[in-house]
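Let me begin by handing over the structure; questions about it come next.
One chain of protein is taken out of this complex; the other chains stay put.
Chain lettering (A and B) follows the sequence in which the chains are written, and residue indices restart at 1 in each chain.
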């Protein structure tokens, strides 16, 4: 690995102390059975950051904490496009996961891509020709269902992660469950249109029916999350009557939400 | 109101000067007044120690992860402390994605210098077996919301996170010669010094504490003073900018000493509230 000249250098190699835990493997088997369709309690707040045009923070009771900020629209470099551009970035804090620290230069292009795909369905990019919207997400603590949490930061895209263990699918797995799972699926939904905006699956999921069942379960989860997110947005909107922080991306969508009410 | 905000946009320096004439700032603070500081520790359970510090709008999170590494050959009884400051695009639109920029690097070096100067943690304390194995403390400081006075917030988050660190007990297995970790037994770090940073901006000849991002952009110079509990100076960091006389420097040091007490009290209170003994 080439030396990183832009960071304070540490030792060349280091190991996580978890590798040296006495007694070998961790056997904290919390085999507590739970309702597979139960959702983790979720805490969402919007407009937390002073510098961003819009921002949100989501925390799941499993520990996952994701912070997200939207900047723009600003002038996009390199030629004019009729549609605006959505640039997504997904970072993990080096201390976000259990076990070994991640090198800070590692980024997560796969998750950024998934985020971008799900969001570009929701944002009316046609309204921002030759402009660029920047979305950056930062994972502060990984407790499972990361992508889902990141996605649910955006107004009306709600998302749900599942993982499959044995024969059944669990909604919003915790980190512990994810590690033991053999397949994972993340579903993003545009509830007001009832359309799926993003889907990311991996692992050995069994027969097609099983995936179909998982998708149904996921969609159901999304629908149940939607009122929660909507409420936190509405609360913020009421607090900031001029809607200043929300105007940009959320303005048009929010308007619709308010009218529905 | 509209005229005032127009004035602010078109002639920011003149706008600011008008406030200074009245000895106050656009956000209503006195020249020597800090923004509200809040500290939250241990909020990140995946790290061995963590702290979130808010200084007005400026928000900084520090997470410390401890790992094992072999000590360097020329300092076989020393561990490592690796501080890195990250300014992701998330915290302000002035930062681009990619590797750390100039400001982030300068901040990282500042924190590293203060650690070295003040000996906040003796590197010898991090050694487990001489020449074989030592702790590495990776201190990653991430700015979540950038509204000025980054260095004070970083130092405060770093110190609070350090006091929050709980290292697992390590024993050496005599037969295999390998380390064995007992996660059930946790030991706090020995902290020798508690350096606290106080930053000022120079606006021509006027000194102002705890600048916002807007104030920093208008300022003609910056100064950061780090003091410890004995009133010793751990750093007088003035990276260029307007010139300063020795007497002015003295005023700043007095203000920094006063600030030290406030921050120390705050950190102690937070640590106590988490660990009632």
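Please note the rule applied: contacts are C-beta pairs under 8 Å (C-beta built on N, C-alpha and C of every residue); 3 or more make two chains touch, one makes a residue touch a chain.
Simple rule for what comes next: contacts and distances are computed from a predicted model.
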>> As a check of understanding, state which of "RNA polymerase II transcription factor B subunit 3", "Ribosomal RNA-processing protein 42", "Exosome complex component RRP46" or "RING-type E3 ubiquitin transferase" is the UniProt name of the chain not shown.
In response: "Exosome complex component RRP46"
>> So one chain is hidden, and I want to know which residue out of B:76, B:109, B:166 or B:182 touches that hidden chain in the complete assembly.
In response: B:109
>> Give me the chain B residues in contact with the hidden chain, please.
In response: 102-103, 105-106, 108-110, 112-113, 116-118, 220-221, 223, 228, 231-246, 249-250, 253
> What residue numbers in chain A mark contact with the hidden partner chain?
Replying inline: 5-9
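By definition in this document, only the chains that are shown with their structure count from here on.
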> If you average the CA atoms of chain A and of chain B, how far apart do the two points sit, in angstrom?
Replying inline: 29
> Which of the residues in chain A come into contact with chain B in the complex?
Replying inline: 4, 6-11, 13-18, 20-22, 48-52, 63, 65, 67-69, 71, 74, 89, 91, 93-98, 100-101, 104-105, 134, 136-138, 140-142
> Which part of chain B faces chain A closely enough to touch in the complex?
Replying inline: 44-47, 50, 57, 59, 61, 63-70, 72, 80, 82-84, 86, 88-93, 97, 99-100, 104-105, 108-109, 112, 136, 138, 140, 142, 144-147, 168, 170-171, 178-183, 213
